[in-house]
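Omission of a single protein chain aside, the complex is shown with its protein chains in their original locations.
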Amino acid sequence: MLELLLSKYNYWLYVILMMIGLYAMLAKRNLVKKLIGMNIFQTAVILFYVSIGVKTGDVTVPILPYGHHHGHEQAINVAHYLNPLPHVLMLTAIVVSIATAGVALAVLILIYRRYRTLEEDEILKINQEAGT
Amino acid sequence: MKTFILALIIIAGSMLIYGTQDMPNWGDPQSPASVHVSPYYIKRSIIDTETPNIVSSVLADYRGYDTMGETTVIFTAAIVCFLLLRRRDEDEGDR
Partner (left out) sequence: MTHQFPALIIVVPLLAALATPLVGWKNGRLCYYWAVFTMALVCFFAIGLLRSVILNGPISYHQGGWAPPWGIEYYVDYLNAFMLPIIAVISLIVIIYSKHSINRELGGRQMPTYTLILLMITGLMGIVVTGDLFNVFVFLEIASLSCYGLIASGQDGAPLATFRYIIMGTIGASCYLLGVGYLYIVTGSLNLADVSQLIPPLYHSRVVLSAGVLMLVGISLKMALFPLHTWLPNAYAYAPSSVSALIAPLFTKVAAYLMIRVMFTLFRPDFFTTIIPATTILSWLAVTAMMIGSFYAIAQDSLKKMLCYSVVAQIGYIALGIALANKAGLIGALLHILNEAFTKGCVFLVVGAIIYQTGDCTIDHFKNLFRRMPYTMGAFTIGVFSMIGIPPTCGFFSKLSLLMGCIVDHHWVFVAVLLISTILNVIYFFRVIKVASFEEPEADYGRKAPYDQVRMEEVPLSMRIPIMLMAAGILLTGIFSSTIAKTILIHIVPAGF
């Protein structure tokens, strides 16, 4: 059990973080809190991806030292460098999550201009009064 | 409502944790993710792209198309903000 915990604990951490984000998105009534929950949710996915790229042992960042020139393919020990692909994917995903947050904030500004509040209950009340 | 959401989250979370059980150990250098596609990048980066930083060479070269999409996402977000926020101030000067 302890071995299982030690070898997988970071996957569990991402699940916990993700569920915190999901809870904030679904249960909180304040729209900004929902947005923050969304960011936590996306960060959890990013954390998961980055942890795929990790290798234990004698490992360094995926930047090759100078001196490797043409034809020295054998000299590079693959196990010596982190897996670069998840990092690349997450650079893209981070940008996407920032862009989504930016769009969501712009929409929140529109909502605030219209209703003068960002509490979902109050907005629904205003809508109901306008409807009747 | 809150208890329902809490129950939903506990179910979803336990399903996700159930899924992690068969994953390779964290940091295992022999995990499939580290032996199938990525070694090619590490070995060939200098030869193919003359770039010592492998993340840069994958980002801008092997998977450069994703990066183009990424910049397009930023452009989209900028245009969305432009569409939503710019004109309103002039239209609704009373606010």
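Chains here go by letter, A and B, matching the order in which they are written, and residues are numbered from 1 within each.
Convention: a residue touches a chain if its C-beta (ideal position, glycine included) is under 8 Å from a C-beta of that chain, and two chains touch if they have at least 3 such contacts.
Because the structure is a prediction, the values reported are computed rather than measured.
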Worksheet item: For the chain omitted from this view, which of the shown chains does it touch?
Response: A, B
Discussion item. Contact with the hidden chain only, please: which chain A residues?
Written reply: 22, 25, 31, 34, 38, 41-42, 45, 48-49, 52, 85-86, 89, 92-93, 96, 99-100, 103-104, 106-108, 110-111, 114, 123, 127
Item to complete: By the contact definition given up top, give the residues of chain B that touch the hidden chain.
Response: 15-16, 18-24, 31-38, 40-41, 61-66, 69-70, 72-73, 75-77, 79-80, 82-84, 86-87
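We take it that only the chains that are shown with their structure count from here on.
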Fill in: chain A and chain B: spacing of chain centres that average the CA atoms, whole Å
8
Discussion item. Taking the touch rule as given, give the residues of chain B at its contact with chain A in the complex, in rising order.
Written reply: 1-2, 5-6, 8-10, 12-13, 16-17, 20-21, 23, 25-29, 31, 33-34, 37-39, 41-47, 52-55, 58-59, 63, 66-67, 69-70, 73-74, 76-77, 80-81, 84-85, 88, 92, 95
Item to complete: Could you please specify the touching residues of chain A with respect to chain B in the complex?
Response: 4, 7-12, 15-16, 18-19, 22-23, 26-27, 51-57, 59, 62-66, 68-73, 76, 78-79, 81, 83-89, 91-92, 95-96, 98-100, 102-103, 106-107, 109-110, 113
